[in-house]
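Got a structure here, written out as structure tokens. Questions coming.
Removed: one protein chain of the complex. Kept in place: all other protein chains.
Going by the order they are written in, the chains are A and B; count residues from 1 in each one.
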Amino acid sequence: MSEKSEKSEKSEQNRLSVFKTYKLYVGGKFPRSESGRVYEVTSSKGEWLANAPQSSRKDARDAVVAARKAFGGWAGKTAYNRGQVLYRVAEMLEGRREQFVREVADAEGLSKSKAAAQVDAAIDRWVWYAGWTDKIAQIAGGANPVAGPYFNLSSPEPTGVVAVVAPQESSFLGLVSVVAPVIATGNTAVVIASEAAPLPALSLGEVLATSDLPGGVVNVLSGRTAEITAPLAAHQDVNALDLCGADEVLAKELEVAAADNLKRVVRPQPVDWSADQGTHRLTAFLETKTVWHPTGSLGASGSAY
Amino acid sequence: MADKTETLNNPFEYAPAPESRSVVDIAPSYGLFIDGEFTEAADGKVFKTVSPATEEVLSEVAQAGAADVDRAVKAARKAFVKWSALPGAERAKYLFRIARIIQERSRELAVLETLDNGKPIKETRDADLPLVAAHFFYYAGWADKLDHAGYGANPQPLGVAGQVIPWNFPLLMLAWKIAPALATGNTVVLKPAETTPLSALFFADICRQAGLPKGVVNILPGYGDTGAAIVAHDDVNKVAFTGSTAVGKEIARTVAGTDKKLTLELGGKGANIVFDDAPIDQAVEGIVSGIFFNQGQVCCAGSRLLVQESVQDELLDSLKRRLGTLRLGDPLDKNTDIGAINSAEQLARITALAETGEAEGAERWSAPCELPTSGYWFAPTLFTNVTQAHTVARDEIFGPVLSVLTFRTPEEAVAKANNSQYGLSAGIWTEKGSRILAVADRLRAGVVWANTFNKFDPTSPFGGYKESGFGREGGRHGLEAYLDV
């Protein structure tokens, strides 16, 4: 075990602080890894921060089951309602701002003010995506003027269960920027937290649990990225993969595995998390459904005598 | 004379009404089309293409190998510089030219396609060719409007697009691939299917007539290995494939870890759901067009009929009666409804799957019709007493074979329809508007036809959910596959 951080003791004067046991967030509950394993999470300076659950293949499988179970209900909610729920998440985040600032500062080795800027941007991003839920269909779909007596309408629909490999570096702003767009459109997510900096992600689970978000819509796993993602990429009941936090070698392996059931794959690419994110991550996990309806005339009418 | 009635058997026999073959002039041999020129394959390989209706050899076609692929990609890369830099309005005019030349030559191309593919002239003339021209016309108009397409300002092309297309709609699939690629400023290397290379080579000639700059379009006939070489080529930026799910997965593995953008349009096992309040006569027509259009060799075919149990007998009686009127035979005859199966291999596959259906206990019924003695033919067939567990209810047959299943409630219909690895198309037949919307909403399929089936339009995005592939072709959505966005 590495050297214990004295930070908490100092900041709380002479009172012995209460450590937090970080747990997974799966199906709306906070289980430990079924394997019973944990791994040490340290700050960027190498100080021990906490023991995080080291998820197993079975944890990954359980998370997929939870995500699939939640999919129908979440996708079936009105877009307005999803927006309300997501906005509620932002409200909860705001309330726990200080905690996230501390966790981000520890995880990423940032000053308090820089960490605060990250957290603020993350909360604002969440609000931004909350507003997208009932607008994306209007920009990604619409009526098509087919050459015939048909009304033809294209609508975006969520792809299903998305496995999200969260960015390794940006433990909170990056995380939020990959999770929120996935669920905004009605998908459910299995999120693999940054391997080295999983604590903000695990804390996000606690926020989601108290934000009207149905259990299973977001599932957060911590552990060894390669170990958890391999079964997810091969899982036949996962529909898509955001490889954001996978390195080049892993990303290729996962993309190959994903081909078995033709998952939609977003490859890793450098992202400036502070910049405008555009709609790419929203549309990447949408399917376009086009429905044809006959129209025709109202019928002949009228007499001439 | 006016008085008594002679009761002849079937007195109204339609006399043969063959479309003239003389409108098309097929050369004894064709080369690859690379950098604006027809050329032999580097290794001199050729293959024969036959008419599936007669097994007559139509022509001998150069077979592209890896060296040819490399040459074509280089030509496309070179052409990309100027082509992508052209003002959109200029690219548009080339595409408009192509669209117009296709319209002018459409009878010739329809006959050619019917000869090479085996599908009825009625379909090439009334469906394939009009849609081909319309597709070019539609995307031509996008070329100078990309700023307004919803992909941000000044969206950029990807580069060289490697495209591999199937044999079921040879020229239409070419149009679906080439029109958006060129409109967005990409250049292309396209491989037509080995059993239907001719219309793509005629298209090469149209590119020349249109004055399209050399290297913008390259056509490489060949087999699967040619396609694999295109997909794997390092200097290809975009891969678009229409074909089987198995090959689609292989392609997805090949491009994994690269920067190649990929779109796949693959198999399907479309559910055509008929409720008890359906407009029954139109439903019968929709079932027929759903599974017997193009001999059922359609990825979005309505190959699973899900009929509400309470109207099953009535519907099947009507369907069988209707199938009895289908005219199978010479694809060039204007009255032919069912043409030839595209190849001996495909016929063997259909035959084997149909035998599996029987072996697994489904009840087989085939329309009473005489099959020609030469060529590849399969009578319109349906299987009843089929359950979700039968192979014929799960595997894509890609032939004129319909599996009939029943359901009791809308809930069950949707569950059964979605119980498939595929998710390309579905049909809903009911007179109740709210049910259409509710069922359409729950179906996991990219294209849903309500009270109609197998309708296509260049403005209408097409593509699948799940293992039917990803990406959309057609409409504004179809641009995304060819833009760096």
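Side notes on the structure shown:
Criterion: contacts are C-beta pairs under 8 Å (C-beta built on N, C-alpha and C of every residue); 3 or more make two chains touch, one makes a residue touch a chain.
Keep this in mind: contacts and distances are computed from a predicted model.
The listed options are "Deoxyribose-phosphate aldolase", "Cbb3-type cytochrome c oxidase subunit", "BMP family ABC transporter substrate-binding protein" or "3-isopropylmalate dehydratase small subunit", and the UniProt record of the chain not shown names that protein "Deoxyribose-phosphate aldolase".
Taking the complete complex into account, B:335 is the one of B:335, B:366, B:391 or B:418 that touches the chain left out. Note on the undisplayed chain: of the listed residues B:22, B:325 or B:434, the one touching it is B:325. Residue B:16 is the one among B:16, B:87, B:211 or B:361 that touches the chain missing from this view.
Although one chain is not shown, part of subunit B still touches it, namely residues 1-3, 5, 7-17, 122, 126, 277-282, 285-286, 325, 334-335, 431, 451-452.
Listed here are the subunit A residues that touch the chain not shown: 149-150, 294-305.
We take it that only the chains that are shown with their structure count from here on.
Put simply, the C-alpha centre of subunit A and that of subunit B have 37 angstrom between them.
Partner subunit A is touched in their complex by these residues of subunit B: 134, 150, 152, 245, 248-250, 252-253, 256-257, 259, 264, 266, 421, 436, 440, 443, 445-452, 455, 457, 459-463, 465-467, 469-470, 472, 475, 477, 485. Taken together, the subunit A residues at the contact with subunit B in this complex read 139, 144-148, 150, 152, 154, 159, 239, 248, 251-252, 255-256, 258-262, 264-265, 267, 278, 280, 287-294.
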